[in-house]
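Here the complex is missing a single protein chain, while all its other protein chains stay put.
Chains: A, B and C, in written order; residue numbering restarts at 1 for each.
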Amino acid sequence: MTDLSTQPWDIGDDDHPHEECGVVGIWGSSDAAALTALGLHALQHRGQEAAGIVSLAGQGQFHAHKGRGLVGDNFGDAHVIAGLPGHAALGHNRYATTGETALRNVQPLYADFEFGGFAVAHNGNLTNAHQLKRALVRRGCLFQSTTDSEVFIHLIAISLYTTVMDRLIDALKQVQGAYSLVALHNGALIGARDPLGVRPLVLGKLATGGYVLASETCALDIIGADMVRDVEPGEIIMIDDSGMKSIRPFARAQSRFCIFEYIYFARPDSVVEGTPVYDTRKRIGAELARESGVTADVIVPVPDSGVPAAMGYAAEAGIPFELGIIRNHYVGRTFIEPTDQIRHLGVKLKHSANRSMIEGKRVVLVDDSIVRGTTSRKIVEMVRQAGATEVHMRISSPPTTHSCFYGIDTPERSKLLAAKHDIAEMAQIIGADSLAFISLDGLYRALGKTGRDANAPAYCDACFTGDYAIPLTDSQDNSERPLSLLQAANR
Amino acid sequence: MTDLSTQPWDIGDDDHPHEECGVVGIWGSSDAAALTALGLHALQHRGQEAAGIVSLAGQGQFHAHKGRGLVGDNFGDAHVIAGLPGHAALGHNRYATTGETALRNVQPLYADFEFGGFAVAHNGNLTNAHQLKRALVRRGCLFQSTTDSEVFIHLIAISLYTTVMDRLIDALKQVQGAYSLVALHNGALIGARDPLGVRPLVLGKLATGGYVLASETCALDIIGADMVRDVEPGEIIMIDDSGMKSIRPFARAQSRFCIFEYIYFARPDSVVEGTPVYDTRKRIGAELARESGVTADVIVPVPDSGVPAAMGYAAEAGIPFELGIIRNHYVGRTFIEPTDQIRHLGVKLKHSANRSMIEGKRVVLVDDSIVRGTTSRKIVEMVRQAGATEVHMRISSPPTTHSCFYGIDTPERSKLLAAKHDIAEMAQIIGADSLAFISLDGLYRALGKTGRDANAPAYCDACFTGDYAIPLTDSQDNSERPLSLLQAANR
Amino acid sequence: MTDLSTQPWDIGDDDHPHEECGVVGIWGSSDAAALTALGLHALQHRGQEAAGIVSLAGQGQFHAHKGRGLVGDNFGDAHVIAGLPGHAALGHNRYATTGETALRNVQPLYADFEFGGFAVAHNGNLTNAHQLKRALVRRGCLFQSTTDSEVFIHLIAISLYTTVMDRLIDALKQVQGAYSLVALHNGALIGARDPLGVRPLVLGKLATGGYVLASETCALDIIGADMVRDVEPGEIIMIDDSGMKSIRPFARAQSRFCIFEYIYFARPDSVVEGTPVYDTRKRIGAELARESGVTADVIVPVPDSGVPAAMGYAAEAGIPFELGIIRNHYVGRTFIEPTDQIRHLGVKLKHSANRSMIEGKRVVLVDDSIVRGTTSRKIVEMVRQAGATEVHMRISSPPTTHSCFYGIDTPERSKLLAAKHDIAEMAQIIGADSLAFISLDGLYRALGKTGRDANAPAYCDACFTGDYAIPLTDSQDNSERPLSLLQAANR
Partner (left out) sequence: MTDLSTQPWDIGDDDHPHEECGVVGIWGSSDAAALTALGLHALQHRGQEAAGIVSLAGQGQFHAHKGRGLVGDNFGDAHVIAGLPGHAALGHNRYATTGETALRNVQPLYADFEFGGFAVAHNGNLTNAHQLKRALVRRGCLFQSTTDSEVFIHLIAISLYTTVMDRLIDALKQVQGAYSLVALHNGALIGARDPLGVRPLVLGKLATGGYVLASETCALDIIGADMVRDVEPGEIIMIDDSGMKSIRPFARAQSRFCIFEYIYFARPDSVVEGTPVYDTRKRIGAELARESGVTADVIVPVPDSGVPAAMGYAAEAGIPFELGIIRNHYVGRTFIEPTDQIRHLGVKLKHSANRSMIEGKRVVLVDDSIVRGTTSRKIVEMVRQAGATEVHMRISSPPTTHSCFYGIDTPERSKLLAAKHDIAEMAQIIGADSLAFISLDGLYRALGKTGRDANAPAYCDACFTGDYAIPLTDSQDNSERPLSLLQAANR
């Protein structure tokens, strides 16, 4: 039963956009489920709410295990892995945007088709899912979950084509959006990226033979797999016992990889498009220092994500880098709804000031983004209370002025601080002596471009520019009644 | 996670056929969910494994709660009932034939249709469910459960008719089997019985206005509702705010109500087809005494179900009725897998002999049926060990020679004692000095008929005769591959 | 954590006194824990709230398992039994009078003494436990539970005697009350009954050798043990590998066995003091019919406990016995807090009227006792609503006018209906056309006496007479402050 009285600790406090999901697929290993679990563990930063694995054993027999919570909590037991036999497996980490997650929404989704079992998991968001769903329901399709993945499954089920691959292509041609998906049926493991390649997907090779598909290279590293290459935008990879095939059902288009993966989402030790993320973040920090230098005594990162940029900033600025803010990693699932009196203390459950590094100093705080601004305000206040004489905030991304509709959980636009205020106002709101964001061109420079080419931008930067490269069909169509929703009083 | 080490106590011991489910529907009460829960509680004997309720509140908003275990365990809390608001509700008790019940199989099932939400629950079994399911999957329908109810839902979803009622009739015309179903959509509560009326369904009226549909009258009694009448075979009842309508989409046929409801399934205080079940069972016992009298000192029922027949037998035979066997009602969910040494003790967890009523006496045991014979053998042995000088077994049903395919869980035919042995052999196997079953004609006489009319039998008695009035389509068609099954490592 | 919102179903409804506990001890079987679990299962009627077993294996190694709920729910799993190895074991069923049971209060209690481990469990109540506890605390003893058993343990711990048996006798001489206890240490299994023998304890012999001690003979029957004899009032039984020894540390006194064990507590198939309980209850019913006959059409027991008395009554009165009230055994742990509207329906979750046996008839209801009268009133009302023309209530015990302090949970005196009202008033309160209780002398006659000898009553009948044979020390001494109580926010 839902415990209505608990309060997820992060709500209203961890002021970051949130990635929606990581995926892993393995073909050709007798340890497929265990390797998938390890890969999901390495991708845990992309979704901590629930995890699921589907494995495929002989004679097309599928096995599944799903659970709320971390990968280690659900797949750490050898008995669970033993219940997922087979030479292929598919896994998914979920980040959910709201409320309780019904277990039926935890991916991978599975269906019995005429041609056998089929499982699919994806990272991303379809921008015409509601439109498609209404059409499918009108046709007699019954939806059991509220995930986009189920739209894929119904489109495949009703396709008039006969082979699985033709049905999948038929389905992909009907959807709009940003997605990286992995699918598994009796004959093959399949990976696909949307035509603009917004969400990441990489292909690796196991040391023991066999292939792996995963959202980031860190999932390859943990299982000792070698990176082969990124799956390309619009490409479908089919892996079966005869090897790997590439299929390109879409016309070539300018790639628009999500620029925020560099700034915040990807793990620092992952390699994205040939460049280590950690390096990139240090270069962004250095660029930020060049653009928005300030006289100060110490550079302090907002942990943990601001650390590499702060190091780059400090090195470029020649100012000491210190851990002036300590993060408490033992936050637990929930925490206190404080009384008014305690709330006035401005209690910091997740961060605390390292007073000895701050007291009497001019501090530059480096963080990766400001979304609502709530956390930034608390952090600045905490640093001042610890005795900083000046607090300057530097942000390693441009102002977040627009919501993401491509698979990242951001607040609606009206809640984005940068959508309503200019930088001077924002500085005042968060209480900083000065505030600066990296420029859009500066960000592109740090990524090795000469700047942003407005005619053919190299990345999806819609959250900073409002330049939405994929149509927002559902968002612009509220004409039809939404599907009714069953309210479950419990799981 | 499934605990593989526990052993449901009843397996191999409670040697009865098992009812598969009870249903309740309420329309027109602000306490709809609470009344439904009470009705399900009164029908708990029809299924103890899981229970579910779906309620309908304003603007077509549906709410659901399901759980494993007893009604009282799942719906005893006022908070749960408060989470099921609305003026109408639908409930279901489930008895499952095997293994763990996935929560997704617990009825009522719910679907979002183009025309709004729709919930359905049924008691019974479709005999062409697999055939229909294969056809539906071929067409692109995706199944999420393994229950027959989902076949109803898909047939309704893909129907080309426009009104809910036309779609439902369209669906019912395609299914074969024995079923009593209740369904709920935004505009109405619906009840339907199969054309032969094999499974029961009664209509009642609430004291406060509003209607109730339920499997037995005992569910009406607990909520103070008045019995209106049985829903008739092949009839569809539609209840909405304007009242009750009867729809008869099927041609009239000879009714074939399940005769085993009289013998064992129905609660003794329920009234079936105008006759109290308790009275009927006493009349069956008396008829049995007339047919198969024996000189004895005491008539002892096998509790609890054999009690009324034993009372009728004792009164007719003029032999004292005594509770010579005591039943332990505190059996709990599971019990001991005994060591060999303990198993040799012939441990009786559920029944114990009341030695003072048995020792030195000629005992007639009265039970309602013999399925596998395992319990009968244990009971006879226990009574002998308690000192009975003779043990005569009298059964208030004819020999169970055939399996049921119409919603009752019976073993396959090869496991039915009476399918393989004549009565003398059966007596020897269970260790009784004599054994007699009521005759088929005697049973019909006890039910007020002159005997069984072989040309037009008044009841479904297939378990005694093999006369299957509804085609057994799925059982006779094993040509196509079964659907693959997802093996879930946990819930 | 305590779920404050659930409501134990029985509260205010099952209007019986409640037994506080059953005990079992085994010495000399390699299946000691399994046999103990089976014995506890047979004694489940004496306490359903929690169960515990302590076993003793080689080198004085003790093992324990305790849990809330039924024996079968906690000890049904072979893994649990495997975790309780050894040749001796001790078990306890607990009935708790109030609130949640802390697991630390579930018996057997265990302590590490200088001489080794020691476990004890008892059925009964000490009447000077608080007085002793205060003295022990003053001396520096720390109490961890709120059970009387812990007083035994501290008294043994601080005794200046050296042998376990001397310490135990030292302890028993300091306590007042009604108790049957079983204890286990490295060298022996011990059983003891209080000097008046108020609570039951029987000695049996296992077929495979070894001994068993248990509250009732039904616990011997389930494991195939032979009854040896009742442990006598004031007797201590010591069982070790050399056999059984009897020790009598107390002067002989007139035995005062609890008369309510005959009327209600003991299982009908148990043999108490040489007489089967079922027989006794039928004789009580017959005596009641002779004393308080009434013209009627049908005798109806209030199930389940009223059945044998009703059979005796019916046979003596020559009026048909019918099951006019059906009991629902599937009540579950909790049930609905009904809305006002539903409460007005007078919902009967546990009993329902079998209308066909009642309508238009003059009904005699036979029950075993009236405590608060709440259930009786509901039952009478239900029977009237089912169409009875007259309802006469006959009770197979005298009026319950006093509380029990000897191990039975009864309400305080002010809540006992018979303490405040004469029989005519009680009849009016419960709504019966007539009401009669068996007389005290009639009850003694049914038990084979010539009547009650006021100078030396053969039984403890304090609940009917206020004749308390054991001093009520604690009840009469409220002078000192009670011990403070730790309020645990969770288990």
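The rule is short, and it goes like this: a residue touches a chain if its C-beta (ideal position, glycine included) is under 8 Å from a C-beta of that chain, and two chains touch if they have at least 3 such contacts.
In this text, all values refer to a predicted model and were calculated from it rather than measured experimentally.
Undergrad: List the displayed chains that the omitted chain touches in the full complex.
TA: A, C
Undergrad: Among A:326, A:423 or A:469, single out the residue that touches the unshown chain.
TA: Hidden-chain contact among the options goes to A:326.
Undergrad: Kindly state which of the options A:38, A:151 or A:317 is in contact with the chain not pictured.
TA: The single option touching the absent chain is A:38.
Undergrad: Among C:24, C:43 or C:80, single out the residue that touches the unshown chain.
TA: C:80
Undergrad: Of A:133, A:167 or A:267, which residue touches the hidden chain?
TA: A:267
Undergrad: Can you name the residues of chain C that touch the chain not displayed here?
TA: Those residues of chain C that touch the unshown chain are 1, 54, 60-67, 80, 83-84, 103-104, 110-114, 116-117, 137-144, 153-154, 157-159, 483-491.
Undergrad: Which residues does chain A use to touch the chain missing from this display?
TA: 3, 5-7, 9, 30-31, 34-35, 37-38, 41-42, 44-45, 48, 69-73, 75-79, 81, 207-208, 218, 221-224, 267-269, 271, 276, 278-279, 304, 307-308, 311, 321-323, 326, 328-339, 341-342, 345-349, 352-357
Simple rule for what comes next: only the chains that are shown with their structure count from here on.
Undergrad: Averaged over CA atoms, how far is the centre of chain A from the centre of chain B? Could you give it in whole Å?
TA: Whole-Å distance between the two chain centres: 50.
Undergrad: In angstrom, rounded to a whole number, how far apart do the mean CA points of chain B and chain C lie?
TA: One centre to the other, that is 36 Å.
Undergrad: Out of chain A, which residues touch more than one other chain, so two or more?
TA: Residues of chain A touching two or more partner chains: there are none.
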